[in-house]
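In this view, the complex is presented without one of its protein chains, the others remaining in place.
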């Protein structure tokens, strides 16, 4: 289990932590699965070069699913709570990445990200799982 | 194979049925994969406490992908058919959940849902698959 601390809305890369965990399992071939145990944070594989990509993505989702939208009735936990659930529905709760000949199959520009959807960051748990040999 | 009956548009939880199926396999560690065999219903992991979350999600998708949108040319099967395909593209056809020490890695507030996108419910098949030991 990885425990990640998000610093408010937006994406936090944890590719290196995932790679370290995989390396420690001592497998050469298998399937890595990452599963976020929350309904207001999700997982993404995204471009890992230009930080503008992350801020553009965050702005896109903020416009698509606006805080305080009068459409929503689930508002007890704040104006950013129901938008967080919608953002999770539109992105991923889990990712699987093949491990082939000792290396994750990520492309050159792909990083693994936690996508925090609440305004205030918090501790988030990502379950890691590796099947193979 | 799970056969679920949807009662029209919206989300139906089947976490308990998935847990029962996993228990019957007698494994302790592995990877559960759920795969919906349709292109107008999808799968989601979502908040399982307040039912308003489900109705808010349904209303959000109904607004984002409106029935009868003149953008669409695939209309032979009704005004809700192409929107159903788009909703599937925006959500998940499959989910994978790690099984660790005999328990699915779901967080406290996470439930597994079938998301029916057609107005009229129907029988839906979800293939269940467990790899591990």
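Side notes on the structure shown:
The chains carry the letters A and B, assigned in the order they are written, with residues numbered from 1 in each.
The rule is short, and it goes like this: contacts are C-beta pairs under 8 Å (C-beta built on N, C-alpha and C of every residue); 3 or more make two chains touch, one makes a residue touch a chain.
Just so it is clear, the structure is predicted and the values come from calculations on it, not from any experiment.
Note on the undisplayed chain: of the listed residues B:6, B:96 or B:110, the one touching it is B:96. Remark: the residues of subunit B touching the chain excluded from display are 31, 33, 35, 37-39, 64-65, 71-74, 76, 82, 85-86, 88-90, 92-94, 96, 125, 127-129, 131.
Interface residues of subunit A with the unshown chain, by the touch rule above, are 30-31, 44-47, 50, 52-53, 55-57, 59-60, 63-64, 90-92, 95-98, 100, 105-107, 109-110, 131-132.
Methods note: only the chains that are shown with their structure count from here on.
Centre-to-centre spacing of subunit A and subunit B amounts to 20 Å, using the average Cα coordinate of each chain.
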